[in-house]
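One chain of protein is taken out of this complex; the other chains stay put.
Per-chain residue numbering starts at 1, and chain names A and B are given in the order in which the chains are listed.
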Amino acid sequence: MTLEDFAPEMDRCSSCSYCKWIPFDQVKSWRFAKNCPSIAYHNFNSYSARGRYAVGRSLLREQSSVSETVKKIAFTCLTCGACDVSCKICRYNLEPLEMVRELKFSLVEQGHELEALRAVRESLAACKNTQQQPTSNRGDWAKDIDVPRIDEQPTPILFHAGCRLSYDKELQQEARTAVQIFQAAGVDVGIRGDQEICCGGRLYSMGYRQEFESCAETNLAVWAKAGVKTVVTSCADGYHAFKRLYPRLGSQVEVLHSVELLDRLIQEGKIKFRSEVPLTVTYHDPCHLGRQGEPFVPWDGVEKKIKEQIVVYEPRRPRYNGAWGIYDPPRRILESIPGLRLIEMERIREYSWCCGAGGGVREAYPQYSRWTASERIAEAKATGAEALVSACPWCERNFKDAVQTQNGGMKIFDIVELVQMAM
Amino acid sequence: MNGHRERLMDIVGEAGITEEPTLGESYSLDRDLLPALKSRFHVRPKHVGQVEEIVRWANETSIPLVPLSSGEPHLRGAAAPSTPESVLVDLSGMKRIRRIDRRNRLALIEPGVTFGELQSELAETGLRMITPLLPKQAKSVLASLLEREPIMSPRFQWNLLEPLRSLEIVWGNGEKFWSGSGFFHLDNEDSWKQGLVPLNGPGPGQLDFYKMVSAAQGSMGIVTMASVKCEVLPEFRKTFLIPAAQLDELIDPMYRLLRFRFGDELFIVNRNCLALMLTREAHQMQSLKETLPAWMMIAGISGGHILAHERVQAREDDMRTIIEQAGLRMLADVPGCSSSELQDVILKPCGEPYWKLRYKGGSQEIFFLTHLERTPAFTSEMNELAIQCRYPPSDLGVYIQPLHQGVYCHCEFMLPFDRQNADERARTESLFREASLRFFKQGAYFSRPYGIWAGMVYNGDARTTIVTQKVKRIFDPNNVMNPGKLCF
Partner (left out) sequence: MTLSKELYRALEDIVGSDNLSDDPAVLDSYRYSLAHTAIHLGPYFATFTPRGAAVLLPGSAEEVQAIVRLCNKHKIKFKASSTFWSAQGYPSTENTLQLDMRRMDRILEIDEKNMFAVIEPGVIGATLQAEAMKLGLNTHLPGSGCSCSILAGATSYFGSGPSNLYGGWHYDNLLAMEWVMPTGDLFRTGSLGSNCGWFCGEGPGPSMKGIARGFLGAKGAMGVFTKCAIKLFAWPGPENLPVEGTVPAYGVSLPELFRAYTLAFPSWKAWADAAYSIWDTGIGYLAHRQFNMFGRDLKYAMVKILTDPTKTLGDLEQLLQDPEVQKVTDESTRDFQIVLAGMTPRDIEWQDRVLDEILSRTGGWKVEAMNSPEVNPWMLLYLIRLGHKNLNLVFGGSYDGCFGLLGAADLGAANAEEAGAFKKEWEKRGAIVAGGGDCMMGPIGGQGGGGTCLWENFTCFDPYDKFSTDGTLEFFDACTEFGLEKGWGVGMEKWNAQARGPDGKTPPREVRDRIHLSNPQPSAFRYQHRIRETFNPNDLGDAYYETLED
């Protein structure tokens, strides 16, 4: 695809500003009604999906050129997809998330990458990770656990740790915990350890199409060779990459997030809880597990019109609007933990507020990233919960960093930690 | 001046002009507070064409015009000229009810139509108008609406000017104009049948013309016709009395009724005000005051058109729940007052003499807009001020009328006094001045700035004053319309 492919949408955008708000039916307060961190922070219309449609059009028509401001407009998009959900409350022929991705690809391909993101890209090229860390350390998180490495000992199920969990010393334990819980429940799971490479998902959302494809092709080849049937990950970013992006390149592996597998194992009685976890928690739906975690449906078609001027597609085009994301498994897990009480925030499920880490924003705009996380923490605090729980190490890291800059008052957990506490 | 007389005679005919009319009797302090000047002529136009000619003549000659539509008694001084050598333009003879449209619930009336005249005609078509509390017999409906006199049923008042709708106006510059959708006023049967009727108040366009003549005391132009929103004539009614020892007790239940828009006629009076409403003779006042409860909420319920009785019953039951939850009672009768008697009184214009004058022959009003919850404080303070000014608090009448569906209320104090007694007059004036100023400083909103209130209000709001004066120059560039009123 190219940015030009979105020219019709640029004109057909309603200019309604629904992309700036959670679905209005779900608005419960003035304080927590917004959905798009980039316009909430920057305020100019350009920083919303409708604004980016207009900026894209302006660039295509050569009415403006790529300034630092234009780059900022494009790259401050977290690609969280909240705008997409809200737009599609009413619209069936717009794809704002895809458009802004294409805008980023387009800028990168024209040589307008951000300096901060170039460092990430170069790290990936050199060390196959986004953390600017040596390849050789990638498997350290698993060095003390007994789990097959699929490159030597294939298993049908692969646990992909991901760059964040592999290298973040504070969070590494969660990867170990996940694998050990699965093993204890009889799951035949393996890992790649220090052979694992980045899923490429983060690069994709930063605007690096080719780099993503390169990661994907490498991973797919390795999995095929190892006979991997199912990939499990605790990282929402990776989950989205494997489930929604890899199939475009031919992937047919089953993709599960850890919460899906945990939920299944709990329901099958293979995980039992023996301890109470007396905690009041609220759950944060990661963007790439929730609204962007819907199943992939292949499509190749064209636009057509019915009833003279109604824009539809031939064949019928699948609709990704967050309806079928992964929302219930993590909630079922939390509700099944003895002593734990779950209170919901106002913005949840498909209209959850982003943690602020995605799209290259954490790397390129740390202040804005932290603000986004702080907003979410404020929302969590407003529920009265003691802890904010997520199912993505990027969310978790961003929340933890933000809490540290405040005067504390909110514990941050990954769901796997609570499961372990209850076992 | 002879030339003027002849010119005016040309316009209205000999029968339509009186030279050097007398001032008429004063019933309030209006002439004590501000000098009353005699007018030079009193003219009685019969149709809008004559009004246009009069206004154009005034522009040519710079002779001020003072419009009035109602008969006596006049209490507020709006129709008392503030400049010498003026001409009273008396529209009370323009008395046609041009049209009543049951389906669209509107009546098209001229300025001289009174409440009694209109209500009886409306009743024949199954309609009624929501009226102020006991308007005088000679009160012009149109003038009452233009003055923004409070109406008794807040639930029908979606904006403060209701039930006023489209107008035919002769501006101070002599131009005839229709506000709202008033240009549909023409008696064109086909248009009317199609649905082209003067239903709208605002506009046309982006300027709200009828607001320019609202509470303007005739200082922007002369209104010669109006369409008025009507309601369905009830088939069935009940009126209830909710007595209380203190005003405070009535505030919260009133808020609840307003929240739900329960009750049609809905207002609060103190015993003095109620006694004024019920008595015919001054000597009855004292014993009635002693018999009546200190405070009373009056709540009417009506049903019409469909399932009228069921509506009244449902409302009654719900309202009784609310009233009883407040520890009060909703009664058909109280000592000194039966609801049937009161209902009869409030649904008609006032008989003679005008009710506020029955006790002592004179009355001064203080009224303003405020929030309902503030009225107890204003009332207490008024009592204290009365004592300080040696005015008997036991004579003070209080009338609290929720407006605009309960967002605020008209809070009115009636100060009956004997105009023939100089001392009483002086004490009443002292109380009036003191209370007006005190309440103004405490946030009482004198939205209808009669007499001395005008100076008080406009001096306190420079921007409104400047804007209003600029607007006046547009519609009445030669300042012929009731000069000296408001901030002009």
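The definition used in the following text is that contacts are C-beta pairs under 8 Å (C-beta built on N, C-alpha and C of every residue); 3 or more make two chains touch, one makes a residue touch a chain.
Here the structure is a predicted model, which is why all the values come from computation and not from measurement.
Visitor: Which of these, A:Asp285, A:Glu350, A:Glu363 or A:Asp414, touches the one chain of the complex that we don't see?
Guide: A:Glu350
Visitor: From the list B:Gly49, B:Pro84 or B:Gly443, pick the residue that touches the absent chain.
Guide: Residue touching the chain left out of view: B:Gly443.
Visitor: Looking at the whole complex, which of A:Pro23, A:Gly81 or A:Gly193 touches the chain that is not displayed?
Guide: Residue touching the chain left out of view: A:Pro23.
Visitor: Among B:Met220, B:Leu278 or B:Val480, single out the residue that touches the unshown chain.
Guide: Of these options, the touching residue for the absent chain is B:Met220.
Visitor: Could you list which residues of chain A touch the chain missing from the display?
Guide: On the side of chain A, residues 7-8, 11-18, 21, 23-30, 33, 43-46, 50-52, 54-55, 57-59, 63-65, 67, 69-70, 73, 85, 87-94, 305-313, 316-317, 319, 321-323, 350-351 touch the unshown chain.
Visitor: Contacts of chain B with the missing chain: which residues?
Guide: Missing-chain contacts on chain B: residues 103-105, 148, 156, 158-162, 175, 177-178, 180-181, 183, 193-197, 199-200, 202-217, 219-220, 229, 232, 255, 258-262, 304-307, 310-311, 314, 317-318, 321, 369-373, 404-408, 440, 443-449, 454, 457-458, 460-461, 463-464, 467-468, 470-471, 473-475, 486-487.
One rule holds in what follows: only the chains that are shown with their structure count from here on.
Visitor: Using mean C-alpha positions as chain centres, tell me how far chain A is from chain B in Å, no decimals.
Guide: For chain A versus chain B, the centre distance works out to 66 Å.
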